[in-house]
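Heads up, one of the protein chains got dropped from this complex, but the rest are sitting where they should.
Right, chain A next:
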Amino acid sequence: MATPSGTSVSNGVYVPSGIANSDVKPVITTTPLADFLMQLEDYTPTIPDAVTGYYLNRAGFEASDPRIIRLVSLAAQKFISDIANDALQHCKMKGTASGSSRNKTKDKKYTLTMEDLSPALSEYGINVKKPHYFT
């Protein structure tokens, strides 16, 4: 990937030289991700490689590079933590809606319940309906 003279690659966005109009979208290379993959060798995600590898193998995905497994496990982690953060926002909103306490913030004991999780998931398009009891 040789950079032509005149255009500097700052964040992996490569703009071909000679393009004046802005209709053409720049081609985004995967260089930052390739660099990130190198960094992944040191960083171990929370999900062990064996567990992610087991589930990927069951789906037919046989990874030649262990770093790809770490990438997938990291993506899954981020997915779950995004949902958890959204649920936390819902929980905080319900707590301080009435503006009860000003001196101290709401007690730091947050409990994740289905009432918080359901609207958080519905924003992602996942609709859950868990019954409280079974008859």
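Definition applied: a contact is a pair of C-beta atoms (placed from the backbone, for glycine too) under 8 Å apart; a residue touches a chain by one contact, two chains touch by 3 or more; residues count from 1.
Rule of thumb we're sticking to: contacts and distances are computed from a predicted model.
The chain that is not shown carries the UniProt protein name "Transcription initiation factor TFIID subunit 8", picked from "Histidine-containing phosphotransfer protein", "Transcription initiation factor TFIID subunit 8", "Zinc finger protein 511" or "CCT-beta".
Considering the complete assembly, chain A touches the hidden chain via residues 30, 32-34, 36-37, 39-40, 43-52, 54-65, 68, 71-81, 83-85, 88, 108-114, 117, 124, 126, 128, 130.
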